[in-house]
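Of the protein chains in this complex, all but one are displayed in their positions.
Chain naming follows the written order as A and B, and within any one chain the residues start at number 1.
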Amino acid sequence: MMKKWCGTLAIILCIGILSACGGQASEAVNTSASSSSAQETGDSGKAGEKDSVTQVDPNAKIASMSIHMTNNLLALGIKPAGSAIGGGVGDFLPHVAHLLEGSAKLGVVGDSDMEAVLGLKPDYIFIDEHFGGEERSKLEKIAPVVSTNLDEGTWRDHLKRVAAVVGRDKEAEAFIKEYEEKADRVSKLIASELGEGATAMAIRVSAKEIRVQSAGRPVGPIMFQDLKLKPANGVEKISASEPYAVISKEVLPDFDADAIFLIVNNDDNAKKVYAELENNPLWKNLKAVKNNHVYTLDGQKWLDYSSLGQSMAMDDAEQLFTK
Amino acid sequence: MDGEKGFKSIVMSGSRHIIFILLLFAALLGLGLTLFMSVSYGAKDLTMGTVWSAVMHYDAELTAHQIVHEIRLPRVLGAAITGMAFAVAGAIMQGVTRNPMADTGILGINAGSTFMVALCFAFLPNLSYSALMAISFAGAAMTTVFIVLLGSLTPGGLNSIRLTIAGAVVAAILQSLSTGIAIYFALSQDLAFWYAGGVAGVTWSHLKLLVPIILIATIWACMMGRSISFLSLGDESATNLGVRASRVRFLGMTAAVVLAGASVSVAGSIGFVGLIVPHIARRLVGADYRKIIMLSAILGSILLVWADFAARMVNPPREFAIGAMVAMVGVPFFLYLARKERSDL
Partner (left out) sequence: MDGKAIFLLRRKRTIRVAIILLGVALTVILISLNTGTIRLSPTSVLKALIGYGTAEESMILYEYRLPRIIITMLAGAGLGIAGAVFQGVSRNTLADPGILGINAGAAFGLIAYISFFRSLDGPAALMIPLFTFAGGAVIALVIFLFAYDRYRGLLPIRLILVGIAVSAGVSAMTLLLSLRLDEDTYAFAARWLAGSVWSRDWVNVWGLFPWIVVLIPIIYYRSATLDLFTLGDETAASLGSAVTRSRLILLALAVALSCASVSMAGGIGFIGLAAPHIAKRLVGPQHRHFLPIAAMTGLVILVAADTIGRSLFHPNAVPAGVVVAAVGGPYFLYLLFTTK
């Protein structure tokens, strides 16, 4: 009797689940395609493949659903009418907030406030497949969608792709050119300060551990390609596909870096981090510390892998090394 | 277990005395070896000679000496002393609540300290580390007082189940509120870093504060061991044996809060040590809490030093979280115990 009961129950539930899944299978096809393309860096699911528009008037009302996208638009001199906010800070990122005054907040990246988007009545919606691929079908009901993919290429590619859509290729070229010139200038400054072929590492410190940043996104490219620093001994062992690894303090001297870039999120943290580190004799004895080559970075800019963020990071570097 | 038999097993343990002393001796030896190992090996390869000259005659100029003296030693000693504190606190809690599943978590220590730290992060962001530590300790103590008061003021008084559930629920409320604060003020991960356990950040100045507190509290706990043993037989038996149950319970919990609160404020929350170690000790030496507490102290040290050693040696120079190491051993072991000790429940 009981077994029969259980069996019937199981069957009913299975049917329920199956029908639920079946009911949305048609929807799932789009979304799964977009989400998987976000994961693969290969040539499947190229950015913009599913976009219905290829040309957008730069003066149109644009809603940007990704922080990177917002910053790319800002770099091209376009202020989106509304933008997603950072999940960590719960607001526009501090380093670009002044550029977004008056723009609407459209909810946290990847968890958009659909009503806010709808209320904005945008002409176009710009998304990044890496964060917002899942929401594409919903957003398409509001306005045509334009997309980039953070996992494809560098920020230069993303910027050019956006520029092509809004017809501001020249601005993008100019922006990149200006960046390269700045990078050239700063790398010379660095070379004169640290010597040719100096090695460097970027670390983040919390109360209980030390993270060493990898040579990959977000800080690897700017440090080791644009600024022509050499990765310190051991940085290359951290897989570039992860942003950082937690490393034992004991091996800090082994990295033997000529310069240390210290990433901190805000001023209060910076003070605490410094206070803790300065008390540690091992830290004091590091080559970079002894030679006074520790640079505290404005983390928001350096960790922001977008055209505007990287350019601001470059300005930050210029300031640090002209002193 | 009825009081009469339990009482006999506690008092008439003369023949077991020698075994206990041998056991204690072996445990101490084990601790010595563990400490030795842990200081000798690390992410950085150092010769035994270097390590020992660094310990014996520290030369502040040599990098190798600095590694041993400033990083490994405080870290290993930190693991040893916090392991001891968590284990002893757990043993006390299991004794005074007569609940073999008790841990310091049911006193709301972790949740209380996290909650206070969340408040500080949100409203007083300029506090120094030492001020945060003091506040975290205060939060732990206040939460415990609150839970115990709550448990004792209810009709029927403070019993084991009520304390356990009150603790679990108060902890859940505080946890939830901490998360709410953290989300609203956008500091979730800062808080998580504070809360997560780890001894890599322990420094000599922490140790100077921690070691005396924990050693004194541990000795105090050992001295209370006899009363706790009687209490563990039940309030009535304890009263018959001339022990004032509520007083012992209060003092025992105070000791447990001091031990665990101090450790949490320095090393974060490291679960399971307080749960497992007293169980092992009880298996080895029986129901006498004097012995359980002493042995737990040493075994707790050993466990945590090993866990920290594993955390940094699995894939050097990368480090893993010490709590993960403890949980990986702790969860299966605990489930085994839960199956095994059915008669206790």
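In this text, a residue touches a chain if its C-beta (ideal position, glycine included) is under 8 Å from a C-beta of that chain, and two chains touch if they have at least 3 such contacts.
Quick caveat, the model's predicted, so the values are computed rather than measured.
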Visible contact partners (per top-of-document touch definition) of the missing chain: A, B
Residue of B:Ser176, B:Ser205 or B:Asn315 in touch with the missing chain, whole complex considered: B:Ser176
Of A:Ala81, A:Val108 or A:Val186, the one touching the omitted chain in the full complex: A:Val108
Positions on chain B where the hidden chain makes contact: 99, 101, 103, 105-106, 150, 153-156, 161-162, 164-166, 168-170, 172-173, 176-177, 179-180, 182-184, 186, 188-189, 192-193, 195-196, 269, 271-272, 275, 321, 323-324, 326-327, 330-331, 334-335, 338-339, 342, 345
On chain A, residues whose C-beta touches the chain left out of the figure: 2, 6, 9, 12-13, 15-17, 19-21, 23-24, 27-28, 31-32, 35-36, 39, 85-88, 90, 105, 107-111, 113-116, 118-119, 134, 138, 141, 243
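Methods note: only the chains that are shown with their structure count from here on.
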Approximate Å spacing (C-alpha centroids) for the pair chain A, chain B: 40
Complex interface listing, chain A residues touching chain B: 88-91, 206-210, 234, 245-251, 253-254, 268-269, 272, 275-276, 279-282, 285
Complex interface listing, chain B residues touching chain A: 42-44, 60, 63, 66-67, 70-72, 125-126, 128-129, 183-186, 188-190, 193-194, 196, 198, 200-201, 203, 205, 268, 312, 316-320
